[in-house]
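The structure is given below, and queries will be raised subsequently.
Here the complex is missing a single protein chain, while all its other protein chains stay put.
Right, chain A next:
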């Protein structure tokens, strides 16, 4: 059995380091003393039984929650209280467990909204739709169309996303996160509620994003097959504590992980 903190295969330097993070809501401990890192270019999975604190961890990383104790260092910069839009500015994109889209807006507008931080031209010119602003709009539109092609959602370009089936909504949400050109992409159960075919498509998109654009990805997933196929390294949480950290192979053999998932004989 491998001790949780033994270093494993190195793939690039650490992009994000979580050190001794604890998170409490009143008396409830969501996370206790969790440390791990995410290296540049890898796919890092965070797994664990329900209520293990996986989503809380992501929320800490992108600033929705502020850790009660511990530090999070992103790109060499440690910030005590990072706010979500600051995290986005720093290059952290994410999707949500229960899809958070702009339901009244079209697929195109949703993904365009992801370009918010990349668009810079003056407000006045935008109002007139003239000159540099028009050029910028066209440029960003082209970028967004590329994402739409990549995710194969051309046919729903003009559909309000509230009308789309769940699987497609998840895809649009991924598209919006990609439009931010994030350095670190956090995916919270990207395949929840999908059928096999949709899962395969989504897996392919995630791998393509990772390999073609070199985007670092942290993902939460319950489907062990998917986790084992996709991820370079896996961190396992249980009751808010880290119980294992390593390659999928190592984690799979870890007795504490097996106990956590299958239960222990008492």
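Observations, loosely collected:
In this text, a residue touches a chain if its C-beta (ideal position, glycine included) is under 8 Å from a C-beta of that chain, and two chains touch if they have at least 3 such contacts; residues count from 1.
One rule holds in what follows: contacts and distances are computed from a predicted model.
Only one chain is not pictured, and the protein name UniProt records for it, out of "4Fe-4S dicluster domain-containing protein", "Acetolactate synthase small subunit", "Phenylacetate-CoA oxygenase subunit PaaC" or "Branched-chain amino acid ABC transporter permease", is "Branched-chain amino acid ABC transporter permease".
Check A:39, A:54, A:94 or A:171 against the missing chain and you find that the one touching it is A:94. Here the missing chain is touched by one residue of A:21, A:38, A:60 or A:180, and it is A:180.
Considering the full assembly, A:112 is the residue among A:112, A:184 or A:217 that touches the omitted chain. Across A:41, A:70 or A:84, the single residue that touches the chain missing here is A:84. Residues 62, 64, 83-85, 88-89, 93-94, 96, 100-105, 109, 112-117, 119, 121, 123, 126-127, 129, 137, 160, 162-163, 165-166, 176-177, 179-180 of chain A touch the missing chain (whole complex, contact as defined above).
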